[in-house]
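Everything below concerns the one structure shown next.
Of the protein chains in this complex, one is absent; all others appear in place.
Order as written gives the chain letters A and B; numbering starts at 1 within each chain.
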Amino acid sequence: MPDERPSDESRAQAARPPQLAPEERAPRGPSPSIDATAERDPDDVLAAQEKSAVEALEATGRPESARSLSSDAWHDLRRNPVFLISALLILFLIVIAIWPGLIATRDPLYCRLGRAYEEPSAGHWFGFDNQGCDVYTRTVYGARASIAVGVCATLGVTLLGAVVGGLAGYFSRFWDPVLSRTTDIFFAIPMVLGAIVFLSMIKLGSIWPVVLVITVLGWPQIARIARGAVLSAKQNDYVHAARALGAGNTRILLRHILPNAIAPVIVMATIMLGTFIVLEATLSFLGVGLRPPTVSWGVDISAASDGMKFRNAPHILLYPAAALSLTVLAFIMMGDAVRDALDPKLR
Amino acid sequence: MGRYIIRRLLQMIPVFIGATFLIFVMVYALGDPVGALFGDRAPDPATAARLRAEFNLDKPLYQQYLLYMRDIFTGDFGTAFNGRPVTELMADAFPVSFRLMLVALAFEIVFGIVLGVVSGLRRGRAVDTTVLMFTLVVIAIPTFVLGTTLQFFLGVELAWIDPAVSPDARFSELIVPGLILAMVSLAYVTRLTRTSVVENLRADYIRTAVAKGLPRLRVTVRHLLRNSLIPVVTYLGADIGTLMAGAIVTERIFNIQGVGYQLFQGIVRQNSPTVVGFVTVLVLIFLLANLLVDLGYAVLDPRIRYA
């Protein structure tokens, strides 16, 4: 009987039989496995290994006989168009979020009601919204708030989740049940619901309440992943070896476990970043997220999400919505690409 | 099995208390329930104090919570902003949201699983890439954008559906809202199914099944799907709770008078009994759905059942 409700990940794990790599199914370079003919020079094992390695290189003519997982993943990523496109897009978005003036010279708050709903035209490529503000300028400036919410919330969620989950996984005997119940509590409160309740009570104009509520309600997801990753990294022989050699908990955690457990957390965080941007827009739509005069995609999209406005001027919804969706897409695709690269099983 | 159920039920208790307390704190400690009663007018201090005493608001927070829980377990959820008992609102709202949830769940099961299985079996082909792209786009576009545009096109431009759902909320009216509600989960179900199918396709026991000379259909249905759908079924079960609570956006767009609608009204009008009451019941539904998932999981996977 499982001690606690298994997470979706661990369920998927359990549903899959333990895979002993069946030999020869997919040959990839020289096999490192040791058979009947393994090197067994009792006098100088190292020298023999070195020698045989050199010979193997001569025999194969390949510069590297085995690549580490991370360099292997990087090798894959550099060739993956999905990764390259999403990475470039994200870079561009970050630049725009920091210096929107680079590509938009007008003031996003300068509006003239007289030009409301005007169609796109030269100099005003995206047209004007219901307030007569320039949609292009607002879309460019909106990146800052939306991405800031996404990035800050992700940072908060990841730090909190990774620390709590990591410690719970490492000191599992006592903390595991505590963490499991705590995450269960937060899981029991749906994100949108909790956020609405919280935000309707706190009325501040800035992005920080939104960031705070996402962090508070979102961390258990990361915590579960971090816990699982640490639990499995802890089982590795080199961790036992490090402990046997007298390494302290801090050293083991930072030097041996962190590098091995961080990858799934980063992947999850990248994907979550995208969903947080959507969440911000949704909260704005419900009237509890960011509010004007803050310029954000969420604010503009929700202002435009109204049947009549849509009929008269579809462009005021289209452009900010497309910008937001592209951003979210970029983050999710990057997370996907990184995960695929790190998990060769799914190739 | 019996002990397993009992243990899971016992584990639910602290979770239930924790979640409801959290919501209770948010609503009663951060908000001002008495102030909200008066709307924009400044309340007369004497009246406010009397009301505070009446609603136990002058007591420490944990006592308020205990008193509230006592009331709830005697069936008294308090009064909504319009003077009706909250339980009456619930009796109206929950069946509506439940029907909406069923429609959404049906979409997820039918389309999510079919798309996931097809793309998993055709991994790397055009079908797979298209389906994956579709799921990403669905996740990337906020539900309310999809909802409002679809409502506009189908309800206003083409007039195929009524843009607003009547208070009866018949199944036929809930098809489009159900689809909108299901969209994001549908994308996740598709991706989960695909991943699961891809992983199981490489499993040794599939190779065994082929080596046994079983027909392809039998290998796919009996061996591959039977294993691949275990995580999907558990996801769907857990999603029941999310769909009930996550319908706030959809219900608002289509003016469906379900749980999300009432909850939203409660929040906007700062009616604490409505908010806490509805959330409490939602948490309870969520926990029960998860219990069902765990039991279903044990039924589907003998390794859990006999472990």
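We adopt the following convention: a contact is a pair of C-beta atoms (placed from the backbone, for glycine too) under 8 Å apart; a residue touches a chain by one contact, two chains touch by 3 or more.
To be clear about the criterion, contacts and distances are computed from a predicted model.
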Subject >> Chain not present in the shown complex, as UniProt names it (candidates "Aspartyl/glutamyl-tRNA(Asn/Gln) amidotransferase subunit B", "ABC transmembrane type-1 domain-containing protein", "histidine kinase" or "Oligopeptide transport system ATP-binding protein") >> reply: "Oligopeptide transport system ATP-binding protein"
Subject >> Hidden partner chain, touching residue among B:I72, B:V165 or B:A209 >> reply: B:A209
Subject >> Selected from B:V189, B:I230 or B:A245 as touching the chain missing from the view >> reply: B:I230
**OP:** Spell out the interface residues on chain B facing the chain that's missing from view.
**Re:** 203-205, 207-215, 218, 222-223, 226-227, 230, 300-303, 306
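FYI, only the chains that are shown with their structure count from here on.
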Subject >> Euclidean distance of C-alpha centroids - chain A vs chain B, Å >> reply: 23
Subject >> chain B-facing residues of chain A, complex >> reply: 1-2, 4-6, 8, 11-12, 14-17, 19, 22, 181-182, 184-186, 188-190, 192-194, 196-198, 200-202, 274-275, 278, 281-282, 285-288, 301-302, 305-307, 310-311, 317, 321, 324-326, 328-329, 332-333, 336, 345-346
Subject >> Of all residues in chain B, those that touch chain A in their complex >> reply: 3-4, 7-8, 11, 14-16, 18-19, 22-23, 26-27, 30-31, 136-137, 139-145, 148-149, 151-152, 155-157, 163, 192, 195-196, 198-200, 202-205, 227-228, 230-231, 234-235, 238, 241-242, 245-246, 248-249, 252, 263-264, 267-268, 270, 275, 279, 282-283, 286-287, 290, 294, 297, 301, 303-304, 307
